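Accompanying notes for the structure given below.
All protein chains but one are shown in place.
Labels run A and B following the written order; every chain starts at residue 1.
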Amino acid sequence: MTGQAHAAPREEAPPIEAPREIPPDWEPSILAFACHYCAFAAADLAGVMRLSYAPNVKIIRLPCTGKLDHSYVLRAFERGVDGLFVAG
Amino acid sequence: MSAKTPSRLEKILRAGHLAVTSECGPPRGSDPKEIVHKAEMIKNHVDAINITDNQTSVCRLCSLASCIHLKQLGLEPVLQMVTRDRNRIALQSDILGAASWDIHNILCLSGDHQSFGDSPQGQNVHDLDSLQLLQTVRKMRDEGKFLGGDDIKRPPAMFVGAAANPFADPFEIRVPRLAKKVKAGAEFIQTQCIYNLEKFELWMRQLVDRGLHEQVYILAGLTPMKSAGMARYMKNRVPGMDVPDAVVKRLADTPKDKQAEEGIKICIESIQRLKEVKGVAGFHIMAIEWEEKVPGIVEAAGLYPRPSV
Partner (left out) sequence: MIVGEQKPIEELWESIKGHQKVLVFGCNTCVAVCQQGGNKEAEILASLLRMKATQEGVEMEIQDSGIERQCEHEFFEKAEGRIQWADAVLSTACGIGVQFMAEKYAKPVYPGLNTTFLGAVEKLGHYVERCQACGQCILAATGGICPIARCAKRLLNGPCGGSTKGHCEINKDVPCAWQLIVDRLQQLNLMERYEDLAPIKNWSTDRAGGPRKLVREDVQL
């Protein structure tokens, strides 16, 4: 941690996840965290304008992206979300 | 001052002769032939031979056993002892062990950090530091007592030395540091390899101004360079080493096959110049894995034959 000589060299950590084969019809499940004042307003406007966007993106509104917490991110992954989109 | 120990090195210095010492590194194995062979090469040209103690923290045949081999050849060893690997029990015990073989010189060091050697994952001890080891040997010799206060039967009779690096930082304490070693009991000093003669002479002048040269014998340390590559390595890689650009340049400007010769020439010229410096009591020639060159250097520097005392 301090880069001092007595800190034993850390062994290369094994990869946490082994890559898996992707099924042909697979669509990633994306969760978007959007700020109430900008990105979420944009998504809202898209709805008002009847614009369509990919159905595999689900949006959660935050009062501010500053409200984002490690636990939201990790909980999403634990529940099988494939990717996160944070917009604010 | 009369000699306090049977050490030949001490007698030579007290008689006012310029002393000459050298050093040999023990082998990385149990065959004593190598150390004996190195010592045989230089024995007629030096007054005493230092045996390094696991130098650069690389594990080797022990200094004490090597000193005993020298002693059995009738030579005068200087037992180097570092505080890195032994606590006060082991240090005192080894001092008595050395004394039982009538080894009469000891050089007290702290030792290179273990991260440089073959055991970077090992512990270091440093129960005492080098100054406290000096105090320990002096107490054992002069008071006949262990650090714990008990009496020693037949105390060790050792001439006690320390190392000094006139070039390490912080420079402003180079002289106070030596004064402190003298206060702790050092009777002779062997210095780090000298290439920057001006800086060394400045250090010596400051010592002399404080009168330290009357309290301790300073042996100027010299290591002949084998090549311009070695000079660059010493300059850039070895902590606490001061190699002026002029020295590197002089070697680099010499054809490759003549560089070794030039390195020896520089060493001889340095000795000749430093002989005239007030307070220099002798020379410690560290020809690293190049012991066969020591006799030639000693002769060319006008330090041969060695006096008999």
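To be clear about the criterion, a residue touches a chain if its C-beta (ideal position, glycine included) is under 8 Å from a C-beta of that chain, and two chains touch if they have at least 3 such contacts.
Since the structure is predicted, the reported quantities are computational estimates derived from the model, not experimental observations.
Engineer: With touch as defined up top, name the shown chains that contact the chain not shown.
Structural biologist: Visible chains that the missing one touches: A, B.
Engineer: Which of these, B:Ala3, B:Ile35 or B:Leu131, touches the one chain of the complex that we don't see?
Structural biologist: B:Leu131
Engineer: Among B:Leu13, B:Val160 or B:Ala184, which one is in touch with the chain left out?
Structural biologist: B:Ala184
Engineer: Looking at B:Pro6, B:Gly29 or B:Pro176, which makes contact with the chain not pictured?
Structural biologist: Going through B:Pro6, B:Gly29 or B:Pro176 one by one, B:Pro176 is the residue touching the chain not shown.
Engineer: For the chain that's not shown, point to the residue among B:Ser63, B:Asn105, B:Gln192 or B:Thr223 touching it.
Structural biologist: Here the residue in touch with the unshown chain is B:Gln192.
Engineer: Residues of chain A in contact with the chain that isn't shown?
Structural biologist: Residues of chain A in contact with the hidden chain: 1-6, 10, 13-14, 16-18, 70-71, 74-75, 77-78.
Engineer: Spell out, residue by residue, where the missing chain touches chain B.
Structural biologist: On the chain B side, contact with the omitted chain comes from 84, 88, 110-113, 115-116, 124, 126-132, 135-136, 147, 163, 165, 168-170, 172-173, 176-177, 179-180, 183-184, 192, 239-240.
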